[in-house]
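Here the complex is missing a single protein chain, while all its other protein chains stay put.
Going by the order they are written in, the chains are A, B and C; count residues from 1 in each one.
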Amino acid sequence: MDCIDSFNFNRFNQGDTMRVLSEVIKNIVRKPFTHKYPHQPIVLPHGFRGDFTWYKEKCVFCEICERICPVGAIKVDRGDVKKYEVDVGKCIFCAECEKACPKDAIDLTEKLTPVETERTKTIRKLQ
Amino acid sequence: MKLIEELKKNGKVYKEEKNEVWFIIPYKKIRDAIKSVFDSGITRISSISGYDNGKEIEVIYHFVKENFLLNLKVPIPKNLSEINTITDMFPGAFLLEKELSEMLGIKIIGHPKPGKLFLPEDFKGKPPLRK
Amino acid sequence: MIMNIIEVLLVPIFLGFIYEGILRKISARMQNRIGPPIWQPLLDFVKLLSKESFEVVGSHHFLISFLSILSVVSLLVIGFTFPFINLLNFRWDFILVIYLLMFSSTCFILAGFSFPSPYTLIGSTREITLLLAYELPLIIILLFFGMSYHSLLSLPENLIFSFPLFFISFLLITQAKLGYQPFNIGEAEQEIVAGYLTECSGFELAMFNLAKSLRMFIMISLASILFFNFKNILAFVLSSFIILFFVILFRVTLARFRIDQGFKFLWIVSIPLILIDLIKAIL
Partner (left out) sequence: MHDMMIPFGPAHPALPEPVYLKLFLDGEEVEDVDFSVGYNHKGIEKALEEMDYFKNVFLSGRICGICSSAHSTCYTLGVEKLLNIEIPDKAKFIRIIVSELERLQSHLLWLGLLGHEMGFDTLFMLAFREREYVLESLELMTGKRVVHDINTIGGVRRDLSHETMIKLVKNLEILEGKIEYFRKLVRKDFLIKKRTLRIGKLDKKDVEELCLVGPVARASGVLYDIRRTDKYLKYDDLNFKIVTQRKGDAFARTLVRVREMIESMRLVRLAIAFIEPGPTRVKPILFFPEKEVISRVEAPRGELIYYIRSNGTDKPARVKIRTPTYANLLSLKKILVGYTLADVPVAVASLDPCLCCTDRVTIVKNGKEKIIKWEDLHDHEHH
């Protein structure tokens, strides 16, 4: 049979609370599962798509990342004064730019993005 | 299948794929076509899509029976912009028709509870998905 | 004299907060969380006092403040009757305890009724229904041991051994009185937001929360006075913690009853339990 009917028990059995009780008693002596997050750092696995980092020395200002970004968070100005601007508030951490970059100038590090209280502070003007 | 023969009287097949049949039904004959779907024993309507192609509004009913998908496309002239309800035969189309009516501005004749679903009650202006 | 009164007023309040802190800490550990520090309820209270208390349109703000203070005061007065405080002891002091316990609950209910909100209305109605279910067994238990604390002295020391079923049903009543699972029906947040306290804020909420922690202290102390040896202060504290542990265990392992189920459960379970022990004692 490729379908199972999980109807093989007594519906009129009132049930008990023993299972929760035993788990709860065991938990008293266990170490807490939660962390005190900001005081205790968390470990992010390898390959986590975290905070946006850009390396100026590698970048050739080819504008590929600007074109490929789904949310338009990256602005590249390849004029006389070369400018690179990223809005981390818009970034969705998809890592498309990291994949597309021919010079490996973009890295989504294994760090969390710092929280800002103002919208303007999330725009990073990199030079 | 008998239903497909039946439907071919009302409209014509324009695309046929594995487990999928796409019909185009003239606006006048939609009631008969839906009736024959209902009579054939299909109870499940999965979705109603609408698309404004500039000249007319195409409404597509997607019926499902197990793995078989039956799609009926009905072009509605823009100056008419109304269609009979199918909620009397397929109660599952209740919300789908409501959404269709508010997003594409099609009047659903005989809908049991017309009114806005997603948009605010006092919404005025062009239906959002009209081109 | 002044020292004595400060002791009598502040010690129950302080202990009430500590009990609640312990309850929150241990239930957190039982759920494998870290949980708040033990003095968190005290901090909450102080913070709530500093908050603005909103006047709800269609209700009497003064009345609600008054009710919240009344419920705290009536619970504090119960503390006066405790045998090691000996401020307010007379021949029928259990009657006073029963009356004041019910009165403090009634303050909550009246506060709920005085708001023009469906949530508080339903919460209060449910609380009244529950009151009808647990008040009778409570009265039977208290009056069976005599009319006063004094009469307890003539009884054997640890009553829990001679009346174990009384103890079990008293635990159930405690749970219903405190409004913890499975009897947190009157303030079921998933159904009626916060029940009878939905519209309270600031000072009133702080007072009602204080009344709740005080009620926990009173009910637990009452249970350990009735069922354990209360002449020895160490034994009293120890037995209080045992009862507190039971309260936590109930709160953590059980879900909430529906009001009809809760009402039925209290009647079907606690009344027969009491009757069995009664018959045993009479024979």
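A few comments on the model shown:
We adopt the following convention: contacts are C-beta pairs under 8 Å (C-beta built on N, C-alpha and C of every residue); 3 or more make two chains touch, one makes a residue touch a chain.
Here the structure is a predicted model, which is why all the values come from computation and not from measurement.
Listed by label, the shown chains that the missing chain touches in the whole complex are A, B, C.
The chain omitted from view is touched by exactly one of C:15, C:30 or C:218, namely C:30.
In the full complex, chain A makes contact with the omitted chain through residues 1-7, 9, 11, 13-20, 23-24, 33, 44-45, 47-49, 70-72, 89-90, 92-96, 99, 119. On the side of chain C, the interface with the absent chain consists of residues 30-33, 118-119, 121-122, 181-182, 184-185, 188-193, 252-261, using the contact rule stated above.
Remark: the residues of chain B touching the chain excluded from display are 19-20, 22, 43-47, 49-51, 60, 62, 66-67, 69, 71, 90-96, 103, 116-120, 123-126, 128-129.
Rule of thumb we're sticking to: only the chains that are shown with their structure count from here on.
In terms of inter-chain touching, the protein chains here follow a pattern that is not a line, ring, star or complete graph. Chains joined by the most contact pairs: A-C.
The distance from the centre of chain A to the centre of chain B, with each centre set as the mean of the Cα atoms, comes to 41 Å. By the touch criterion stated above, chain A contacts chain C in their complex at residues 17, 20-21, 24-25, 27-28, 30, 32-34, 36.
If you check the complex, the residues on chain C that touch chain A are 26, 28-35, 249, 252-254.
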